[in-house]
Every structure is written in C-alpha cells, then in structure tokens.
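Excluded from the complex is one protein chain; the other protein chains are retained at their positions.
Entry: chain A
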Amino acid sequence: MGRHLDTQKPKKGPGRKSRKQKDPAIPYRIKELEAQDKTSLDPARTFGRRAKKRAAKRQAKAEAILAGKSERKNKKNADRKSEQINGDSASAASEKKRPRAEDFFDETTESGNAEDEDDADAQSSVSESDMPVAALRKDNDGQYVQDGMTLDEADEEDDVDMPDDEFVGTDAEPSNNTKAYADGVPDDSEENAEKFTFPEGEADGDAHRPAELAAVDHRIQEILLVLADFANKREPGRKRKEYLSLLLKDLCVYYGYNDFLMEKFIQLFPLPEIREFLEANEVHRPMTIRTNLLKTRRRDLAQALINRGVNLDPLGEWTKVGLVVYDSQVPLGATPEYLAGHYILQGASSLLPVMALAPQENEKILDMCAAPGGKTTHIAALMRNTGIIYANEPNNNRTKAVVGNCHRMGVTNTIVCALDGRKLRKNNQLFDRVLLDAPCSGTGVISKDPSVKTSKDEKDILKRSHLQKELILAAIDSVDAKSKAGGVLVYSTCSVLVEENEWVVDYALKKRDVVVIDSGLSFGNEGFNRFREHRFSPSLKLARRFYPHEHNLDGFFVCKLKKRSNKILQPDNDDEGEAESTTSESGPTDPNTSGDVKMMDGDFEFEINTEEDDTDDDDDITYMLADVQPAAEDESEAQTTSVGENEITALEVAPASTGKSRKKSKT
C-alpha cells in the first residue's frame, strides 16, 4: 500500500513548519544571580510591582522565621554551651552570653541567602527607576546594602495601592539585621528611609541637560505624590518645607521660571493643579476673533471666512460675537474682511471686562488703558456708535494702534487721548462707566510672552501694584456716582497674582465709597476673600478669576465696582511708602480694625474716617466731606440707581482729630 506499513514513527517535537523563537541569551550576570537564589522565587518572574511586593513580603516572612529559628538555635546552643560550661540551666544568663562566631555564621548562612535575595530584588527594582544612581555599599556585616534603602524596611512596606509605592519610605521595623548595621549608618542619615532620595548637592548645571530633565520631571511627580499623602509617605525627619523647596527648584528648572514667580504660583494653586497650570502656560490659547457688529454679523463673517479657507467655530455660549479659529489657509490679520474692519483679533478673555461693563447707548464711557483698542471698539460696538468714549492711552507709541483700530472698525464716537491715567481726575470730567484694564505683570498670559517667566521680581510686582492702586483711585474719582447708569467701574487685569488683583480692589474699597457688585459673568472662579495672611472684604467673592488650565482662556481677573458716593474714606497720602514695604498700613488689615467692609445686601453699618481738609494732597479738587448720614437714607440711595437727591448737603467737617483718621460708628 503505502510506504508506511505498520510502524509509524510517532511525531516528535514541533513540526517542520512550526517556528519557535529561541530562548533568550541570558547574560552572565543574571545567570549568577539566578544561581544564587535557586531557593527563592526567580527575580525574573517577579518584575511586576505588586508581585515584587508580595515576593518581598514572603522574603520577610521567611527571614523572620529563619531569624526566629536561628535565635532559638542560638539560645539552644547557648543553653547547651552554658550547660556545658556553667552546668546551670539558667537561660537568663545564657541569653546575655556574647554572640559566638558560630552563631553569627549560622545566621548569615541561613538568612544570608535571604539577604542576598533581597539585595537582588532591591537591585532589580531600583534599577528600573531613573533615580540618581545610588552606589552599593558594603556595611559592617559584609552585606551589600543599597543606598537609600534598608532592605528590611523595604520588605515591611505598607501595602499601599499606589503605582510608585516602591519609592515610598516606610516605618522601619526593627529586626536583627537592621540593628546590626544601623550602627554603621552612612553619612547621610536622611537617606535611609525611602527610595526617593534627596540629591546630595547636585551641581545646578547638571540638571539642565535634556537627559536630566526627564529625571527632574520624574522627581517632580514623585514629590507631588509624597506631598499628597504626606503622613504616610514622608521620609521621617524630612520636613514638608524641604520637599516643597525641592519641588520649587525642580519646577523652575523644568519649566524655566525664576524662583520668585514659581513660589507665587505654588502659593496660589493647590498642588494637584500647579502642574496643569504650568503646562497650560506652555501652550498657546486658541486664536479668537471678535465680530464687529457695526459692520457685519457673526454669521456672515463666518461664512465669508470659511469661503476663504478658515476653519472656525462660535466661541461659546457666553458670547455672541466671538469666533474661535482652529486653522486658516490665509493670514487672518490680512484678509479683506479684516481690512474692512469686520473683525479684530482679540483674546477671548478680553471680551469679559466689556461684558461686565455692559455699556448702554448714549452713555459717556472712559477706557483708561485703551491700547491696542480691542476693548474700546467692543464698547463702541455695544453702544452702536452713540454716546461718547474716551480712549486713554498714556503711552504715545501705542495710541496709534488705538486710532488705527478705531478707524478701521468704523468707530466714530471715540476721543483718543494720551493722558497719564493718574491725572485724569484733574479734568473734572465724570463718566457713566469706566473700564480700567490695568497694566499688569502679565502672569496670566505667559503663553503669549514667555519672558515673563524670568523677568518678574518682587520689586516689579510691588511697583505694578502701587501703580494699579493709584489708577484705580483715579478711575473711581472719574466715575459719576450720580449717573443714571449707576456709576460703574470695571477693574480687570491679565494677571493671576493676588497682589495685583484682590489687593488692589480691597485697597479701593477702603479708600473710596465703592462696593463690589456682581459682574454678570456666568462662569469663572470666585475671587479670593482671603489669601495666606491677607484678609479682604468678603464681597470680593463676586469678582471673577479665570485660569488657562481651567477655562482655556488667558489668566484674567475681572471685578465690577459700583460707586455709591463721592466720599473719600481715607486720604490718599497715607501710603507713600507702600512700594517698599509689603506690610504697610494700607495693606489688607485684619477685619477687626478695617472699618470699610461694605456688603451689598442691605444691612450694613458704615464707618467713615473723617479728616480735615488740609491733609489732602496737591489735587485741585477739594473733596466734599459729607456729614454722617443715617444708614436708612443711604440704603435707599444705594438701591435706587438714579440718585435723585443731593446727598451731600452740608459741608460739615467733623471735629478735628489729631491728624489720624478716626472711626465714627453710626448708631
């Protein structure tokens, strides 16, 4: 029949067609290690972290048992020996016998394997990390000990469900071996607790190399994890401050900030958010444009731009004029629609202060820092070219931008002037609404201007803050408290620092008769009413903060104030030295002594600091000091937007005090 008659050889092994990958060629070193720990689990099998943990635990148990056994053995030996020598069976005496070389030897042979296994484990696990390389040391017992980790302590680590738990320091349970070489602890006693080591005096230059940046990044993550669960994961003996300072340095290196600014951000943002904020600062916000309603409608503009090859979408629910541009085939700043004034390139966050201002037709409006004119033209569009806008820009070089934009967008009701904002009040002009988009340090727009990362200093911030305070007072003085529009001031900055935002508004609340009112913006974080050691008026919660990582807008702060009367609450020249001292008397004071906490809801009692006339500064205008008025009257005044009656009836100066302001509480 066939070839095979009866005997058919059984097929052996894999068939001809099956291909099998050869076993890996194990390097010599690992072979050694394998040979060493034949008795234990193969380390190659326990590369998983959980598995390693379990293995470690098993080791610990095994060790403990061995240690217990050896102890008993020692005792037994000791007892036997003592019996032989002393002839007593006093076990107490035998325990104090000096450890004999044999006992020692026994210990090492029995648990020595365990030690080595742990070593191997430790080695393999640590080598996976990017930690700065820690050398192996031989300690007193001739055992290899990894820097920065006690073997037993690693064994006893808590079973925490964290991905990086192997870097976690744990409470060391005393065991024989620890004690054995605890005496010989190396120089850096701090480093024995956890795998996360504090670097020993790294040279600063090293950390800037790209390869090291990855290490820095990793370290940042670890520190953040430690700080998140500080009680459990800290190194004993290390304070939180040390972790924080190391984190600060690492963040500075990784993102390229100077220490001052990074510290400010760490104070401002909770630790889970700080990285998101910094990452958001590396990336540009999406490009947005604002439709000019004087010339076109958003729908028509969108259509025209789409025809040109621009990919865009409406910006959001909260605006009817914004468009966000994803990409564009033509330069957006040079399309015929742009040249015809149909839109302007503007950041989305710049729409917010004008929305808060809510200008109506036929009003008189002041924009104190107008360049480049985006907000001015927005105001004009909302007013439909009625009324009048004063667009002030103190920098002569930038007024051209304002004029250019106004003309291009077809704005006709604007007067552009180049006055110093602080001197505006000398014109004796009063406005229905004022917009103060104050010059700031730009910490909210780092994505647009990365030079802010390194150029800001304590002095800069304080100087800015000082200027902003002067400007806000000038702005308040230019608002007509009796206007039908309500006497509104909107203060906004493109900064996230408290010194430039809440502090300035709080200052204004103390010095002038203004209140914070709701800005009308439907989203955004609340302003701070307290921050570290500062305490501000609680009404500051109505202010709004915007962050790049939360809202995808530039960092922004908007606060809407309403002027209730032309009273001066404190004279302006109290705080000349403010730029130098951080804790001047005009800084935020504790609530007990500040008398000007004004609440919006009705039942307030106000205290007026009255002052003689001649302590005013060199302004030409003499402010009329009002008589202390009954609270009810002012309440009704505040509620009606149109102030009919003249509240300041008598020029009555309070009895002269000794030059200092004193408070007078109203009964």
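Just so we're on the same page, a contact is a pair of C-beta atoms (placed from the backbone, for glycine too) under 8 Å apart; a residue touches a chain by one contact, two chains touch by 3 or more; residues count from 1.
The definition used in the following text is that contacts and distances are computed from a predicted model.
Asks: One chain isn't displayed here; going by UniProt, is it "Cell cycle control protein", "GPI alpha-1,4-mannosyltransferase I, catalytic subunit", "Peroxin-7" or "60S ribosome subunit biogenesis protein NIP7 homolog"?
Replies: From the choices "Cell cycle control protein", "GPI alpha-1,4-mannosyltransferase I, catalytic subunit", "Peroxin-7" or "60S ribosome subunit biogenesis protein NIP7 homolog", the unshown chain carries the UniProt name "60S ribosome subunit biogenesis protein NIP7 homolog".
Asks: Which of these touches the unseen chain: A:L213, A:L227, A:I388 or A:I517?
Replies: A:I388
Asks: Taking the entire complex into account, which one of A:A51, A:A214 or A:L339 touches the absent chain?
Replies: Considering the complete complex, A:L339 is the one touching the chain left out.
Asks: Using the document's definition of touch, tell me which of A:Q267, A:N427 or A:S455 contacts the absent chain.
Replies: Residue touching the chain left out of view: A:N427.
Asks: To test your reading of the contact rule: which positions on chain A touch the chain that is missing from view?
Replies: 333-334, 336-337, 339-340, 364, 388, 390, 399-404, 406-408, 410, 412-419, 427, 429
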